[in-house]
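Missing here is one protein chain; the remaining ones are kept as they sit in the complex.
Then we have subunit A:
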Amino acid sequence: MFLISARRLAAHSASLLLNTQRRLSSGLKGDDRSVESVLQLLVCPLSKTPLRYNKETNELINEELGIAYPIIDGIPNMIPQDAKLIKKAEGIEEPTQS
């Protein structure tokens, strides 16, 4: 049984290597595209309404509720507790700790 799993592991790593070569040769697609494309799928986890992408601050903003979800290192953080409240009236933005 261990021989089988060992063989399977070897085959797995071999196929992964083949795929690596194939993908590298086909040209690395930038992962900016995968970030941009996932942004279209995302909605606010609380109200399930669409979000506005703010390129300067790199945030996803829910206008209705006045909160902004940060995009850290290309990965959007959609946890409500990590979102920032945007108080446009007083011009104060309170950063939160996660």
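Here, contacts are C-beta pairs under 8 Å (C-beta built on N, C-alpha and C of every residue); 3 or more make two chains touch, one makes a residue touch a chain; residues count from 1.
In this section, contacts and distances are computed from a predicted model.
The subunit not displayed here is recorded in UniProt as "2-methoxy-6-polyprenyl-1,4-benzoquinol methylase, mitochondrial", chosen from "Dolichol-phosphate mannosyltransferase subunit 1", "Mediator of RNA polymerase II transcription subunit 8", "2-methoxy-6-polyprenyl-1,4-benzoquinol methylase, mitochondrial" or "Nuclear pore complex protein Nup75". Remark: the residues of subunit A touching the chain excluded from display are 2, 5-6, 8-9, 12, 15-16, 19-20, 23-24, 26, 28-31, 33-35, 37-38, 41-48, 50, 65, 67, 69, 72-85, 94-98.
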